[in-house]
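All protein chains of the complex are present and in place, except for one that has been dropped.
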């Protein structure tokens, strides 16, 4: 009648997940997938497994992915030089053509990985079903080509795919009112989609541990920020580099109905599972004031 | 970027469950619940948590429970003496009345535990919706009162409750063609229901480790029996005591469409989870010949 | 071409029922079933036949039953003495356990009778699907044990069963926020359920003819009371004994959306049918002011 | 606590109807309506009330009506002379035009009566939704104009109307493959429709008491005929006049899936109700051999 | 690889229809059908073909037809004299009876034509499903018999038929609160129905080219009128004869949710198709101010 303790531990871990599975049953979670977690093959497989598990235990995940590194690598391959203005890729017509080729291929290879794990997936861009309608984005008033600001999201196709039990995987390409193609920042796309589908959670997989109170002090990682804290944090000029737009997206999402946003370290294997199914928080959670960081046991 | 190994282990356990969750998505599993696991309060809570987890990750569990000990205790309480013939309770009219009272109360207290964990449950007997229609069962030709053999199962109510996302909990009371009430052996009820709903799995929670090749040699536990093995095992007279009818039920269920039957040791905490979600098999599995004991990783 | 007059009369009775059948098509009627009509076997069968007929001609009946006499009889059987404070049963833990056993058995035997007449029924308590959530009820500030006041009704299971064409039969047991079991007055339960499902009618089967203007003068039976009349009647201290809480329930139900409440004499065979399908009113009807006692012919 | 006996009798009549209501729940009954019951205003209202009651208690009735007398009266009104060959109306083009006008008006006036009683009705002819496709019917090889034999029934519109809870009322006009209009014998239309919708019952309202063994001996009314009896009855030349084609229709309907056919005396008020809801059979029932005339109590 | 130009032109015509088909997909269009287009067999077939085409390319058409000429012709046939007061037919009981006969026959012959083209149709009057409830209409205070003003439209049957993919064809007969039958002006019926079903378009097929600014100057045909223009046009006394009530109906329809009303010349073959599918407007369009006469190409 004895069982070795390792086995018993397994049961406990599963039981520990119970209240979380219950809480998020049939809720939509949008995962912005990018950075190292997309380059390292093993990390990539871990992320896909995490999302597949979320789907199987009853969540409705949507993946929004980037592909900046792959685009740059192809730009060079055909003898052009990637150019950036204020961190935004200058996207002339040949670059846009290439970006669309690269992103769609990345998109379908993610579909493949999910299908391989036995879950039904469909890869779409912001053109399919008119999902992402954009207008030209200027960088400090300067035209940097086919870079788009999202004007309107038409989530009908996403709802249809979720209803039919598919996992939608979205690449951040949109169209303007002339039906020209535009590159969109993947963080922006994930945030806009999370708002449009009234997601319960929006999780950014990044290459940092989370938000630091002092970027130069790795021990100053912030585990939890309220909406108000985040606004103050920005106002005081503490958010620099790539973190500033990300935080703005977080605030925007929370204000428009998303319940909680996570900035996770995509370099940690299974960071999504750990954040969602255990009380060991990972990275930084941004939440409405008055809510608590950790859920209580049911 | 480091995480302590305990945490990482948690993720691995969850990921290990992935292929099983996938395999049994929307499948019906009938759990015969009885013995020690119903008496010990802690074991009881573990069983309920296991079943609730199964439900939340996408299974459709049905609980069929017994209550023999509680019935005997009440029989004595009102000054009568429990009597058994060949292991079957002699069930005169006052005993039947009491049995029905006791079993229905046990039934609703299990409903309560499931509801407490946030999952919707309904407690029914074999009278509700005409679920279990019986005829009188004789013991070696002897009339032992209101003890029923199941003639017909009408699973409509079970399907309706599953469709509406309730967890059905069944107590083994039936009615004959004169609409008199009958006590039914809970193993028989679980087996008949598993066949009628075409369950994927039927699991018996018992007070033994499983089937022993030699009952007196605890080291002779059989991990796996094919249908043919089981028939041979019985034919050779190896199955004695309570195991004989149980094995006959197992064979019957496998022949009528249930995919796999498990005899589990209900005294092991979370034996259901461990059997279903890990490669560490518990107790004895009876399966069709040609199938393998452990599922391969997806 | 002649038919004897008895036969012709039959046709007229059926035709007389036409406007009532039409008026209550697919409407919910909650029947509080208790008293003599539950003890006398013949009266019991009449009530069940009436409710079955209501169901077959298109109503959606819900039965809520009591069982006080049966509980008292069992309390004595095991050597305890029933105790009451202000008409409420003092319900310590052993009494509660017994009450739950008795009421659930009564519940399933009513299910059996309905099933026997060919109509699908399901017996539930206030625990199933979380139907009746209570808090402890004090009697003049005194703790009398597990006696519950209904705080919240969750009618989801009732609607699901009605949709699937089952006749729900409810026994008045609830649970508090600690998931302990409580006994509930059946009148209170019927009233709370009628409000929660927005019943068209609520009918109490009682052991009196109806409401008397002067309880000692049997000729002072009131056929019709408006809501205002009933409030005045109470204010003037005319309602005594068991009638006071019943009238309060009637007023409560009418104020919360139930269209009409009936206090019927359960000792009259088929009182339900007669009240509903003929212009010969039975007992006392409580209705909103401005409405009329008898429906006009269509 | 006393009730006068008349009132109690009412309850008994309703309860007596219980098993019949149960047995025919959601079953289709086709009523061929014609003869005196269509001419006498009081009998007409009785028939309509009967059918409305059948609908309200759960049947799905379809009325098929004739209108021969009204047609003849209009033929004379415009100065023509009605002509018949072997009992079939010679239907030249002007007669057909008039017949269609008359029958459609009769049709809509029946719709009106049903609507007046609060039940939704729709009046259609065999043209609507392509219901009744015919070919020319010859009378002993003689062309008698636009008189149709039914070739094919398309019951889709009937099923759609029943699904949407309308009572369909059909007038017996059809179309041939050139889309010309044809008059159809109403008995034939009722029979063909009953077969196409797999009706449970087909009832002919006629101007005779039923089938007589000897037409000249009114005491020889046959209460019950099996299919085989009826065939023998015809073979022996006992069926004459209008009864011969009617009996052939009855046999045809029984052979094609209708469960029971009734030849009722439409001059008896509420003959439909009496036949269906009481054990006092009216007229002649034709049934498959082996079945019994009267249903046993449930 | 050459194709003759005629063939190429065909493709262009089809392509030209594309934006209109798109714009009106699943929209309801009510067509008031009367006048010459109902008398001339060839024009009649053209109208039916047009409506059938509208249905097949995705519209949901409803036909409302008149039949004044046919009624008058039958009134004379039976030796009566048609009488009119202020353009309204004096409708005594025999006239009403005849009108109902004639209109229902016209109705079913239209059903026949549509069915012949392979589209499912059902002919109904305002009695079916209680569609058109009226009150007596007086002519300058004078009782002119069974002429009805529409009080209430119950569009349930129309929606049911459209859902089941039938083309409803309505004849303008209604019922008052005593369930007497009334003749209704077909323009009024079409307008009331268009409002009740929230039609996208209402088209009147007439015997004039459209609205003339000066009725005596055929060159003054008005192609487009805004709601305000139409009101002013009436106020200035420019609308005479049959055009005045028609224009009032147009205004009423536009104010109650219909998007656009057309007065078309039914004598032009395929005027419906030409108006709807080409930029060559036919007759007079009445639209809300601010909208444009011709749709722009997509």
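Structural remarks
In order of appearance the chains are A, B, C, D and E, and numbering begins at 1 in each one.
By our rule, a contact is a pair of C-beta atoms (placed from the backbone, for glycine too) under 8 Å apart; a residue touches a chain by one contact, two chains touch by 3 or more.
The model shown is predicted, which means the values in this text are computed figures rather than measured ones.
Within the whole complex, touches from the chain that is not shown fall on A, E. Of the options A:89, A:127 or A:260, the residue whose C-beta touches the omitted chain is A:127.
Among E:40, E:176 or E:209, only E:209 touches the chain left out of the display.
Within the complete assembly, E:265 is the residue of E:128, E:160 or E:265 that touches the hidden chain. Within the complete assembly, A:175 is the residue of A:59, A:175 or A:233 that touches the hidden chain. Screening A:143, A:160 or A:291 against the full complex identifies A:160 as the residue touching the chain left out. On the side of subunit A, touch with the chain left out of the figure occurs at residues 77-78, 97, 100-102, 104-105, 107-109, 111-113, 115-116, 120-125, 127-130, 156-157, 160, 164, 166, 173, 175, 179, 181.
On the side of subunit E, the interface with the absent chain consists of residues 1, 3, 7-19, 21-22, 25, 49-50, 52-53, 56-58, 117-119, 209, 265, 267-270, 273-274, 277-278, 280, 298, using the contact rule stated above.
The criterion applied here is as follows: only the chains that are shown with their structure count from here on.
The fewest steps needed to get from subunit C to subunit E, moving only between touching chains, is 2. Both subunit B and subunit C derive from one sequence, and where they touch, over half of the residue numbers involved are common to the two copies.
As a whole-number value, the distance joining the C-alpha centres of subunit A and subunit C reads 56 Å.
Distance between subunit B and subunit E, defined via averaged C-alpha coordinates, is recorded as 69 Å. For subunit D, the set of residues touching two or more other chains is empty.
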